[in-house]
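Moving on to chain A:
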Amino acid sequence: METRMEDAMAKTNVRYCLKCGKCTGSCPLARVNPEYSPRQTVERAILGRKDQILRGKGVWWCLTCELCSERCPQEVRYPDFIRACRIEATAKGIEHMCAHGGMLAELQRAMTSPEVKQDRLGWIPKGAKVSGTGDLLYFVGCLPYFDVIMEKIKPDSVAIGQSVVKILNRVGVTPAIMPNERCCGHDLLWTGEVESFKKLAKLNMDEIAKTGAKTVLMSCPEGYRTLKLDYADLFGELPFEVVHTSEFFSRLIDEGRMKFDKSIDRKVVYHDPCRLGRHLRVFDAPRKVLSSISGVQLKEMERSRAEAMCCGVDAWMCNSNSKQMQIERLREARMSGADLLVTACPKCQIHFRCVMSEKLPKSVFPVPDEAKIDVMDLSELAAKAMGL
Partner candidate 1 sequence: MGEKFEPKILAFTCNWCSYAGADMAGTSRMQYPPNIRIVRLMCSGRVDPIFILNAFKAGADGVLVSGCHPQDCHYIDGNEKAVTRVEFTKKMMEKIGLNPERLQLEWISASEGAKFAEVVAKMVERITKLGPNPLKR
Partner candidate 2 sequence: MDEKPSVLVIGGGVAGIQASTDLANRGFQVYLAEKLPSIGGRMAQFDKTYPTLDCSICILAPKMIDCFRHPNIKVLAYSEVKSVSGSAGNFTIEILRKPRFVDAARCTGCGQCAEKCPKKIPNEWELNMAGKKAIYMPFPQAVPRVMTIDPENCLYLTKGICRVCEKLCQAKAIDFSQKPETVQIKVGSIIVATGFDMIDPSKFPEYGYGKYKNVIVSLEFERLICASGPTGGHLVRPSDHQKPKTVAFVLCVGSRDVKAGRVYCSNVCCLYSAKDAILVKEHEPDVDAVIFYTDLRAYSKGSREFIDRAIRDYGIKYIRGRPGEIREDHETKSLTIWYENTLSRKVEKLQADLVVLSVACVPRGDTKELAKVLGVELDEYGFFKVADPLYAPLDTTVRGVFACGFCTGPKDISDSVAQASGTAAKAAEVSMMYARAVPRAVKKGG
């Protein structure tokens, strides 16, 4: 994990840049924010304009959605380069952006203390079978916290976790759930607080070890990426397998263990979360789950799979253009002819629901009717289709 701009330049192919501008021409943010240009950031880096970059806003604006690196002809891994810059900027004490205006960041930092005792099980539905240990651990992520912090827009994130648990029980699995699970550290890592991230990672690794889990199931793609790639980067090969709910479900379907008896008669379109899709190349599993549900008509957006557009926010760093991008994406979803937008990321779901929620000043973010659409998580829809 590079923590300095110079090291990152070599590791992320920045020096190979051809200055062709394909990155900036692809960047969803650059389209709505004329001040932002990945290409120029890279060229300035090559010219040794370090200060200009570390002190610039651009470093914090990047969505790290990897659309640019997906297309870069020289394989410049811009988001990884940006992350290193954020880490160095933070280390240099340069004022930086925090997850959700700092509120979440504070909680996440708090969790780095070994002493903290959280209430992390309150959301578990009555009668659900869960345990402290087991082969399969469900790593819930920060869902319970979201509902509190974002309660204004009623994200109802725990519904995702509840659906997952119900589904697992239905197929005869009793998941282990950690009473003292920490934030995975994704947001701190991507906002440059690498030390706090390392603490959280260590604590989680110990907790996971206690459960004896062979498989860690994630319903949050950002957490999924963090464990699968960034923990592995820290601790080497992990002693357990990390899977995302969409992958796990599609396996169950293959094994004939997951059956959908309720028909859902809706036109559904799937939004690929950047970290599940481009970062980890999971494109087929969620679509397979959806197309196995009777009644579901699966649509595709113009930009889907590796071409998918970001929901406009990463690591809770909402910027002044995020809402614009979300509206653009919602409009695209509607254009596909769908009436239900399914995603596999609690954060994407919150961002979409947020922009459409009544709580936002309409004068600032008027969501046109042709962009309004129901949003639901894959697990919830799957649970519904199983009559749960």
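In the analysis below, a residue touches a chain if its C-beta (ideal position, glycine included) is under 8 Å from a C-beta of that chain, and two chains touch if they have at least 3 such contacts; residues count from 1.
The candidates came about this way: all candidates are chains of the complex that A comes from, given by their letters.
What you see is a predicted model; the values in this text were computed from it and never measured.
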Given options 1 or 2, the chain of this complex that touches chain A: 2
Touching residues (chain side chain A, partner candidate 2) in the complex: 16, 18-27, 30-31, 34, 37, 39-40, 71-75, 302-303, 305-307
